[in-house]
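With one protein chain removed, the remaining protein chains of the complex are shown where they sit.
Labels for the chains are A, B and C, by order of writing; each one numbers its residues from 1.
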Amino acid sequence: MTPVQKVQALLQDRFPGLMGVEMTEVTQDRVCATLRVRPELCTGGEILHGGAIMAFADTLGAIGTVINMPEGARTATIESKTNFIGGARVDTTVHGEATPIHKGKTTQVWQTRVTGADGKLVGIVTQTQIVMAK
Amino acid sequence: MTPVQKVQALLQDRFPGLMGVEMTEVTQDRVCATLRVRPELCTGGEILHGGAIMAFADTLGAIGTVINMPEGARTATIESKTNFIGGARVDTTVHGEATPIHKGKTTQVWQTRVTGADGKLVGIVTQTQIVMAK
Amino acid sequence: MTPVQKVQALLQDRFPGLMGVEMTEVTQDRVCATLRVRPELCTGGEILHGGAIMAFADTLGAIGTVINMPEGARTATIESKTNFIGGARVDTTVHGEATPIHKGKTTQVWQTRVTGADGKLVGIVTQTQIVMAK
Partner (left out) sequence: MTPVQKVQALLQDRFPGLMGVEMTEVTQDRVCATLRVRPELCTGGEILHGGAIMAFADTLGAIGTVINMPEGARTATIESKTNFIGGARVDTTVHGEATPIHKGKTTQVWQTRVTGADGKLVGIVTQTQIVMAK
């Protein structure tokens, strides 16, 4: 299995699987995925729920951390901050791209840009992952 | 219908409905709900996904804003910040309580505490809602 | 020296001293101080600069952490989030009160409310401190 397939398999029976996150790239310096804006991911006005945007990004930042940490270590998101910029309409697809701001021994910081089908920014998420040695 | 029932009905076919958010209190100074930690809301290790915590809280803060804004106005979350404190295990139920920090004409700021079955803090979310006049 | 005097002495030749932070209470569950809004702490419009609000709060949250951590340990702020609610006018005094959200072994989370002379909220700051064992 490719790294993308391995990660996809791990997500399947979990929250990202329920949402429909589809991994497209998993490397140490970039983690990407797409998310189809199904009606059940929306809020009023038929736009993607802010919570879905945050959950989508959180998934990518956590994967980025896992890919970079020593074997046997564990990680958890300790804080996350989102700025919501534009709406993503139902029946479109959003794209998420997570890149590292900091890869430390005890913490990693990742930033994820979520963009719409037209390339416009939907939201930007910055999160801190704590890394616990085995 | 009571305010709780009205809000519950609105959530049903949307992302909070998919997650299983159950409203328990809707007043102008407090919005509460519960969320069952089903396996499909979890991340690795069988604990509630951080994204689900953020989406749960975002829902409550937005409802709090809607309840307080003038008729015909619209709102959107413009930013949200979460500190994750403890894990919530699968097959338990978490409780969310959102209270206002600021109710202004153009913005409202709400803070939501998510706690576990044992009353321990799972996470705390602070979000800003912009209010747009009709 | 009382705890308040000890902390005040430490701050004197540092940034909080330059700003004029005056400690008023230092306990394990609450750290308070006042800050006189001198003209050189202001921004345009003669209101307290947002940066001064954040620096004031950061100081209190860090002190709260130090007071609670094991002897010999060190701490650093790893992230901080502020919501600015109201302005504090020049020649008034603001009050800061920091209380703990979480006191863990590796991280502590503190929240500081900054209020004006009239008791109204000026800003609210939540910060995470990492604690490094000796």
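For this structure, a couple of remarks:
Note that in this section a contact is a pair of C-beta atoms (placed from the backbone, for glycine too) under 8 Å apart; a residue touches a chain by one contact, two chains touch by 3 or more.
These numbers come from a predicted model, not from an experiment.
For the options C:14, C:105 or C:120, the residue in contact with the chain missing from this view is C:14.
Contact with the omitted chain, checked across A:4, A:67, A:85 or A:117, is made by A:85.
For chain B, the residues touching the chain absent from view are 78-79, 81, 106-107, 128, 130.
By the touch definition given at the top, chain A reaches the unshown chain through residues 81, 83, 85, 101-102, 109, 121, 124, 126, 128.
Residues of chain C in contact with the chain left out of this view: 10, 13-18, 39-45, 49-52, 54-59, 62, 74, 76-84, 87.
Please note the rule applied: only the chains that are shown with their structure count from here on.
Among the other chains, A has the CA centre that is most remote from the centre of chain C. Annotation: 20 Å between the Cα-based centres of chain A and chain B. Distance between chain centres (mean CA atoms), chain B to chain C: 29 Å.
For chain C, residues that reach two or more other chains under the stated contact definition are 81, 128.
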